[in-house]
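With one protein chain withheld, the remaining protein chains of the complex are depicted in position.
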Amino acid sequence: MKYRVLSILRVLGLIVYLLFAVFPLVWIILTSIKPINEVYSFPIKYLPSRISFDAYRYLFSFARFQVYFKNSFLVATVSALFSTSFSLMSGYVLSRFQFKLKHFLLLTLFFVQMLPTYLLMIPQFTMFSKLKLTNTLLSIVIIYTGFGAAFGAIMARAFFKSLPKEIEEAAWIDGCSRFEALLKVVLPVFLPNVGAIFSFCFVNSWNEVFTAVLFIHSDHKMTVPVALYSFVSKAGIQWNVMAAGIVVALLPTVLVFAIAQRYIIQGLTQGALKG
Amino acid sequence: MRKFSFVVLIVLLFVGLVFAETVTLRVIQVFTSPLRTKVLEEIISKFEAQNPGVKVELISPPYETAYQKIYLMVSAEEPLDIVEVGDWSLSALASMGKLLSLEPYLAQSQLTGHLVPGVLDAARTYKNTAYLLPNAIYVKTLFFRPEITSKYNLNNAPATMEQLLEFCRAITKPEQNQYGFDFRGKGYPTAFIDIVMTSFFDDIDPNCMYLKKDGKLIFEDKRALDGINFYLELFKTAPKDSINWGFDEQVNSFVSGITPYLFQDPDTVGLLNELLGSDRYRTAPLPLGKGGKAYPTIGFAGWGITSYSKYKDIAWKFLEFFNSPEINALWCKDYGALPVDMRVYDIDPYFKSDIFHGWTVMFGDTQHYQFTKYPLDNEAWSEWNELHESTMQQVLLGKMKPETALKTWADFWKKAGLGK
Partner (left out) sequence: MKRLRFWIFLMLLPTFALIFFINLYPLVRGGVISFQRLTVFTLNRPRFIGFENYRTLITDPNFWNIILNTVVWIFFSVLFQLVFGFILALLLVKPFKGRGLYMGVVFYPWALSGFAIGLLWSWILNGQFGILNDILIKLHLIKQPISFLSDPRFAMFSVIMINVWYGIPFFAIMLLAALQSVPKELYEAAQIDGATMWHRLVRITIPCIKPAITSTVLLRIIWVMNFPDIIYGTTRGGPAGATNILSVQMINIVYYQNNFGKASALGIIITGVLLAFSVAYLIVAEKGAFEL
């Protein structure tokens, strides 16, 4: 009886949260397929009288969304790949070896998390401008990789700590070099965690807007969030287009997340516990 | 000079043709919107068609971040040839020393003589030198929705501020979601506060909106208090939510009819024509205040050339092209602005049509509508808007007395060296 009540409560709780979490998503999807004259109608029209893909058409024709999409994809993938590999390297070393500067370096990783974007942005801009790197996708790839690598290293280190050292040592005895052991024995076991770090970095890079707005000038180099930001700017009240933009921008991150979700949870199980 | 530039041009064009090398002009705009970008691109492609070998790259940063981006880009000498300069950014950009004086070009150009009176004066705000060529002027006027107001038997636009308040009160019915004044509390509400406040005066300095003719700050005058109190009354006929409204929400509310009385710039015209249709709203001159006058300001925007540009002469050619009557007409019509070239008003009857009624009256009646200027060349201007907005919000919420706000404003401007 008691369990009956509990399971009913559980289902109820899950449903309430589902509604809370999902209603904004439902609303933007509905808005994105409304004909323009129903977007502003008052009293509010919840369901479109007919389904219209005008907003999406507008997005991909006039606003060249496919170009922004490609840029974002490139930037997020490349920076996530680099930051994942860098953070695996440093995370491994920081978890396995003792050396002089270790604590200082660990603290640095945490400290970097505390720096507000706007404090760094203007010096970064001046620096990149001198290096003639502004208005290149490379510039934001570098910055995103840096941010990703720092946080990734914290995660990676926690993961590695939870991995028994014995696995590696057994491989050394079998005659593998340290690097071989890492590649052949540790990495496969570690794959879920790699997925977790990668998806974190990917999502963060995909969503970043303020740095990209300053560093990227040319239209054909803009990323998706920058383009969305341009829409709101002054008179950007084409809500159906905006909604379509949000939906399109959300697709890749949700996809990456859905694929990596299982691994993230597995990975964090080990990571979180060891802090 | 002209000959020289002509020779340079020919040489450049020649070089361009021989080596098939293209010159790329980089142009950055401030007031980005999808509509505006579309019009700009159309004009650019016309320019490119006329000038083989020249390519124009348009940079369109999000509006909110545009000024900062331009300041940083220009100060770092990032590759840019043409910069959109607004009245609000002119002094900052010019004082960096990175804008080219356009005086030599203006002296040669045949466009100069056809400019609407006052435009060049406005452009010479900083050190009496023109660092930009304005391509449009912006003056706020009253927009209203007859189809909404006529339901309450209000067919005409209010002629005075008193009447505006009366009309707004008459139609405000919160339970029917009907309100009067289209208020703005966020994102540069400065001009809205000032239009109402200065209408209580009759002795504003034509060179500075915040000074009286006797050289004293308006904030220290008793009439300023009346102005604020009146503004608070207007706010009562607006949705409470409007304290958090910016431009988008204002337009949204006007289009949906919730608030049928709106003060806005002509660039709203382009947007309203698209969202509402040109027959569902009208314009009227700004209502006159207690002082029997209204004090609009002439806002302007145009293109400036960077002092480090490699293609200054081609850049000027673009500016001239942009201001040629046909292009200027196209620009002002599609985007929504008042043309700077007098000939445009003759070429295109659109600018004499009903939609422009408000502006036509205001420009024609210099006795009641006295144009004045903001202290834009004062360094304090860049910090003024934030202070003005946040103190005004506190007054609107009843957290600050109007007297305290006026004192804060007076102190701010005195510290900045304004007023006796």
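Going by the order they are written in, the chains are A and B; count residues from 1 in each one.
We take it that contacts are C-beta pairs under 8 Å (C-beta built on N, C-alpha and C of every residue); 3 or more make two chains touch, one makes a residue touch a chain.
Bear in mind the structure is a predicted one, so any value in this text is a computation, not a measurement.
The missing chain, though absent from the view, touches A, B when the full complex is examined. Across A:77, A:238 or A:253, the residue that sits in touch with the chain not pictured is A:253.
Of the candidate positions A:150, A:197, A:216 or A:244, contact with the unshown chain belongs to A:150.
Touch with the chain omitted from the figure is made, among A:43, A:175 or A:188, by A:43. Residue in contact with the omitted chain (choice from A:71, A:87, A:129 or A:238): A:87. Mapped onto subunit B, contacts with the missing chain fall at residues 64-65, 67-68, 71-72, 75, 89, 91-92, 95-98, 174, 177, 185-187, 239-245, 249, 252-253, 256, 258, 379, 382-383, 385-386, 389-390, 393-394, 396-397, 399-400.
In the full complex, subunit A touches the omitted chain through residues 6, 10, 13-14, 17-18, 20-22, 24-25, 27-28, 40, 42-44, 46, 82, 85-87, 89-90, 92-94, 97, 99, 103, 105-124, 126-127, 142-143, 145-147, 149-150, 153, 178, 203, 206-209, 225, 228-229, 232, 239, 242, 246, 249-250, 253-254, 256-258, 261-262, 264-275.
Methods note: only the chains that are shown with their structure count from here on.
With centres defined as mean CA coordinates, subunit B is found 39 Å away from subunit A. Of all the residues in subunit A, the ones that touch subunit B in their complex are 40-42, 62-63, 122, 125-126, 129-130, 134-135, 210, 213-214, 217-219, 226, 229-238, 241. By the touch criterion stated above, subunit B contacts subunit A in their complex at residues 26, 28, 31-36, 38, 57-66, 68-69, 72-73, 76, 78-79, 177, 247-248, 251-252, 255-258, 267, 271, 275.
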